[in-house]
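Note that this complex is displayed minus one protein chain, with the remaining chains in position.
Every chain is named by a letter (A, B and C) in the order it is written, and numbering of its residues begins at 1.
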Amino acid sequence: MAVRTPDPDPSGDDPFGAPEGAASNPAWLSDIELTEARRRLPMLYVEGVPVRVDGMGQVTEVGILLRATPMGEMVRTIVSGRVRYGETVRDALFRHLENDLGPMAFPLLPPQPVPFTVAEYFPIPGVSAFHDDRQHAVSLAFVVPVTGPCEPRQDALEVTWLTPEEAASDSLSAEMEGGRGTLVRLALASVGALR
Amino acid sequence: MAVRTPDPDPSGDDPFGAPEGAASNPAWLSDIELTEARRRLPMLYVEGVPVRVDGMGQVTEVGILLRATPMGEMVRTIVSGRVRYGETVRDALFRHLENDLGPMAFPLLPPQPVPFTVAEYFPIPGVSAFHDDRQHAVSLAFVVPVTGPCEPRQDALEVTWLTPEEAASDSLSAEMEGGRGTLVRLALASVGALR
Amino acid sequence: MAVRTPDPDPSGDDPFGAPEGAASNPAWLSDIELTEARRRLPMLYVEGVPVRVDGMGQVTEVGILLRATPMGEMVRTIVSGRVRYGETVRDALFRHLENDLGPMAFPLLPPQPVPFTVAEYFPIPGVSAFHDDRQHAVSLAFVVPVTGPCEPRQDALEVTWLTPEEAASDSLSAEMEGGRGTLVRLALASVGALR
Partner (left out) sequence: MAVRTPDPDPSGDDPFGAPEGAASNPAWLSDIELTEARRRLPMLYVEGVPVRVDGMGQVTEVGILLRATPMGEMVRTIVSGRVRYGETVRDALFRHLENDLGPMAFPLLPPQPVPFTVAEYFPIPGVSAFHDDRQHAVSLAFVVPVTGPCEPRQDALEVTWLTPEEAASDSLSAEMEGGRGTLVRLALASVGALR
């Protein structure tokens, strides 16, 4: 899962390091510097819950990612990643959606800058509903309708489309790390699709 | 302007009466009954501020309607109309968008059921920022991205696309009746496009 | 429960009729007229989920009302009632909070006019998550911190304070009519207190 696993490709895209060829750009952190900063500062994240909507805007399905951890464990997650220095929240959200859902997903970013919730991930479990043993991360979480086909790139293996009922279930929640089952429920509540 | 002018076509669509052929349907009010109810109950309205967004979801333009009153006066307004008995808020919003912007506008209704503001129109000016001498109306107001061409039907003469700065200006506000200049500013604020 | 049970006191306070002595006021509906209007127009409601908060504003408890129906059945509900002609949404919410929680509850109404959700109650079950066999009602629902002791008046028998976990439970939801278990969960989600 994005915010909890080591980077399989250090020169790859966020959330794991600087973009290719950017190692010497002072605006980007080396892996060592990023590791250091993570122990000292809250990291700013964006998260996206991909949804399908019908012609009236009502959410019909929720997209959940399947991802393999470096230890070969399969976990369920949503779109998630760091906001870079100098990058707008909107650009960061778009970049991570494209990375995780592919270039044909055509996400419709909301006109509003306000997230449906602010998820606070702490390295010590129990401080909040969200946990990330790697860092203190504060995440702005958005519901994002996607209109095209999703073909995950990078380390996301596939996107599974679930009904709102399935997405809110205890069984799905148990497969999601870091409290993201709660995040999916809050997303569903924000669109009136939680029962 | 929708909520303040008599209906040029009594058998026409909302907000002025029952749909054609529905006069004997007990779920619909005759014109006389509706006039009577308007003096006794708050009427539920939906309003839509049509916008154009760029590829990142950011609002670039705001659509303002030009409408002729029965007295031949030109006023500026937004999409506005009553919610009917048995109709969902979402269906009512879609119906009024289609009536005022035409069938090719392709509005993208928001997945969220929560409006950007609740506008309370009172028959006596000064109770709130909004005024409608015909009735007490409570309106759920939404920002709605539209993706297709707009060809107003019914009594709306045209749609003018303005920049956020123009839409927030005092001069536009002065041309809008019932406090809808304020409503447009609140809409712009909700999408972070008010300076 | 407020919106589904006949009024034990026809001349009493809303949501069942005009205030005492107001029968001849044209701005108020007689019981017969209100019954008639309910079959023709969506009724505007406000609902309040009373909460206790700690010194940091975090919700610690949710207040659920116990009420006896005319048939002697006990149901769980929240604060709920109609908006009157000429009354602001804010005034209506305050009036119903005072009716249901007593004059010492000291509710802190939110500065924002936007509800946490818009609940649409239809007479036919299944149209939405909410159901009211008596009418089509559209309700603006708010979370309201209360700071004083609650002594229900009228037909509410008592207020029970539950933890967020208890308030979100399936067992409580089963005791609540009209889908208000869902409404309580959406309220908890809006304050980040749903897991």
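What we mean here is this: a residue touches a chain if its C-beta (ideal position, glycine included) is under 8 Å from a C-beta of that chain, and two chains touch if they have at least 3 such contacts.
This one's a predicted model, so the numbers in the text were calculated from it and none came from an experiment.
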Touch criterion as defined above, residue of B:30, B:69 or B:182 at the omitted chain: B:182
Subunit C residues that touch the omitted chain in the full complex: 51, 53, 56-59, 90-91, 94, 108-114, 116, 143, 145, 190-192
Interface with the unshown chain - residue positions in subunit A: 26-29, 33, 37, 39-44, 83-89, 113-118, 120, 122, 127-128, 136, 138, 140
Contact set of subunit B toward the excluded chain (per top definition): 117-118, 129, 182, 185-186, 189-190, 192, 194-195
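The rule is simple: only the chains that are shown with their structure count from here on.
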Subunit A and subunit B, separation of their C-alpha mean positions in angstrom: 36
Centre-to-centre distance between subunit C and subunit B (centres being mean Cα positions), rounded to whole Å: 28
Subunit B: positions in contact with at least two other chains: 113-114, 116
